[in-house]
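The structure follows.
As you look at this complex, bear in mind that one protein chain is not there, while each of the others sits in place.
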Amino acid sequence: MLTYIIRRLLMVPLLLFGVTVLIFAMLQFLSPIERSALYVRDIPRNDKAVEGIIKRYKLDRPMHEQYWFWLVGTVDASTGKRAGGILFGDFGYSRTGAEPVATLIRNRFPNTLDLTIWAVAPVILVGIWLGVQAAVHQNSIIDQAARIFSIVGTSFPTFVFGLLMLMFFYVKLGWFPPGRMSDASSIIVRSEEFHTYTTLLTFDALLNGRFDVFLDALRHMAMPILTLSYISWATFLRVTRSSMLETLRMEYITTARAKGLSEHDVIFKHAQPNAMIPVVTLAGFSVILLLGGVVITETVFNYPGIGQAAAIAAAQLDVITVLGFALFNGLILIVSNLVVDVLYAVVDPRVRLS
Amino acid sequence: MAETTPSGDNTLLRETVSAREIGRMERFLGPENYRIVMGLLKTPASIAGFILIGFFILIALAAPVIAPPVNAKDPYKIPRDGFKSEPQPMGSLWKTKQPPLPFWWESIMGTDQWTHILGTSQGQYDVFYGIIWGTRTAFRTGLMVTIATFLIGIIVGSISAYYGGWVDNVIMRVVDVFMTLPFILAALILATILTPRIGKSLYPAIIALITFGWMTYARIIRGDILSIKERDYIMAARVIGVKDSRILFRHIIPNAIFPTLVLASLAVGDVVLSFAALSFLGIGTEVGYADWGQVLSFARNWITSLDTYWYIIVWPGLALVMYVMGFNLVGDALRDVLDPRMRGKT
Partner (left out) sequence: MSNNNDVLLKVVDLKMHFPIYRGVFQRQVGAVHAVDGVSFDVKRGETLGLVGESGCGKSTTGRTILQLYKPTAGEVFFKGSNLVSLKSEEMRWMRRQMQMIFQDPYASLNPRMTVAEIVGEPLTVHNVATGKEIQEHVMHLLEIVGLNPSFAGRYPHEFSGGQRQRIGVARALALQPSFIICDEPISALDVSIQAQVVNLLEELQEQFNLTYLFIAHDLSMVRHISKRVAVMYLGVIMELANRDDLYLEPMHPYTQALLSAVPIPDPVADVNRKRVILEGDVPSPVNPPSGCRFRTRCPIAEKICAESRPEFREVKAGHFVACHLVS
């Protein structure tokens, strides 16, 4: 078990290294002049200035040197100031965000995290319960509905789903607005009394005791939450169900029943813990889905998270910003995969032993 | 060798064989693949899927007859009816010079006036035309991306599984790295970088989807090869002195490839989803190209009046969802068939 975790941990730097190489390789499609845009705030008009930047950041050097300087940046001999270097948190300057990419991410990530938590938590809590119910009452309505729901759900492009939601709940019914919060809430949040604890709006609102702000935030997040999670709902339900069904057929369950345990105990003490093994894998997988999903979802609902910023940047060919997000996402993904692997080892004794 | 009477009696043999007379299909596919195909053909859901796919294939083939292009050399350019921004409702008449009428129009409608059957979108692009020709785009891109990712996946996965050891280790870590970037974002970056280089067309998105789409196939085929490699008939081939390359191509790959092949053919539907997502984000074809994602992305600018202009999203959206659902219905049945836990149940 410990060796397993250590091996996984050793993989993290390796994977991150791989990701930087991959991204750097993609950068090579750009000319040095374009790559110089990494380090300037405006599209350079002055040829001299561009040349200076290319020299300064060594964009005309051989590949491996460029890669090195891309990682660690360069230190100006006279001033001793470091410029560039993704290892030092300098991802470059975002043209579309009009601020450094690192700042952009720091400002917007809490919004995305807030949204993701609200999208995932109900799925895991309720989705698993529903899945178990569907397995215990096989071929019931839940069972069939889950199947149809999952096929239809996975056939829907996120943005079409999102646009349809907007059409009904915003334009037609006026129930849920897009955006982050109403102007009234915005004034409260920016006021002196409102303390920032977590940077996550909904949690801060609760901690400040401002239920009006909390409800307002949820109202704005309702459509993005649904859009982000409808596919996860469907898949969670189905995987939990089939895994639970399989476990219920196993011998030790029959033994537990034969021992005279109540049906409730059989299901929740014996079967469910084992049925959770594939569900854990799925939880890890859905992080990947979500990270892909936020780009589209946030764009559709004009929600100020990192996905929207990435989409805007991509549409305007602001490569630097997009790359920053890619690296950041890669990091999140590696960490969450690691967590899932460890969790997996905890729930599955077979992994622990091998 | 001398002629002798064999010890086993042939009457017995004939009886047993005739007891299990099998069809040409099963003979050709082999027992495992046959089970997969039959499983698909017996499930109502997958039959519905096949019907949907067949329907779209017909539309794609008949596109020039259903919606004749203005310029036969450039049929993917959606004809415009003027340049006004505001979408026109369904059934509004064609005001400027209309494209050629389809042969069936007059006999059904009794008029030679070409109509915007499903309305026009922003910039007076005809939605109906976009949907019909967009079907071809969907199949073209789907097939290109699928075939390429499949081939890359097969080659990489085979090399990895066949050589094993450190080669396998390195390749699988590379696969991990590729999978660490979220698919849509990775494709977005590459397409963004490529677009200024090769121009706005289908290709930046296609290349991007290929670059980040082959890993699943590599993983699956590798797993299947590793399991096939341990079968006795591989050992038997080595005993009779078959060379390594022949073992790989004659014995291992033909037995390992089928599940991956079926999975890949169903991915033709998924490609369209990713493609549409990229289009929606502004990466992809130039404005007015007959591509469902492109047509749909017009809706972005009309969100607050979608109750009036619902047809600019509902129709292309419906085409897209039905198309993908056709593949998903078959795919869902396939998962049941391929899942070893379901073996023996059908």
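Letters A and B name the chains as they come in the text, with residue numbers starting at 1 for each one.
Simple rule for what comes next: contacts are C-beta pairs under 8 Å (C-beta built on N, C-alpha and C of every residue); 3 or more make two chains touch, one makes a residue touch a chain.
What you are looking at is a predicted structure, and each value in this text was computed from that prediction instead of being measured.
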Sole contact to the chain not displayed, among B:Leu101, B:Val242, B:Leu261 or B:Met322: B:Val242
Touch criterion as defined above, residue of A:Ile6, A:Met63 or A:Val335 at the omitted chain: A:Ile6
Given B:Gln124, B:Asn255 or B:Asn328, the one touching the chain that is not displayed: B:Asn255
Where the missing chain touches chain B, by residue: 1-2, 4, 6-10, 13-14, 16-17, 20, 22, 26-27, 30-32, 231-233, 235-243, 246, 250-251, 254-255
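Simple rule for what comes next: only the chains that are shown with their structure count from here on.
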Geometric centre distance via CA averages, chain B-chain A, whole Å: 27
Interface residues, chain B side, partner chain A - complex: 45, 173-174, 176-178, 180-186, 188-197, 269, 273, 276-277, 280-283, 293, 296, 299-300, 303-307, 310, 313-314, 317, 320-322, 324-325, 328-329, 332, 339, 341
Chain B-touching residues of chain A, taken from the complex the two chains share: 11, 14-15, 18-19, 21-23, 26-27, 29-30, 147, 150-152, 154-160, 163-164, 166-167, 170-172, 178, 242, 246, 288, 291-292, 295-296, 299, 310-311, 314-315, 317, 319, 322-323, 325-326, 329-330, 333-334, 337
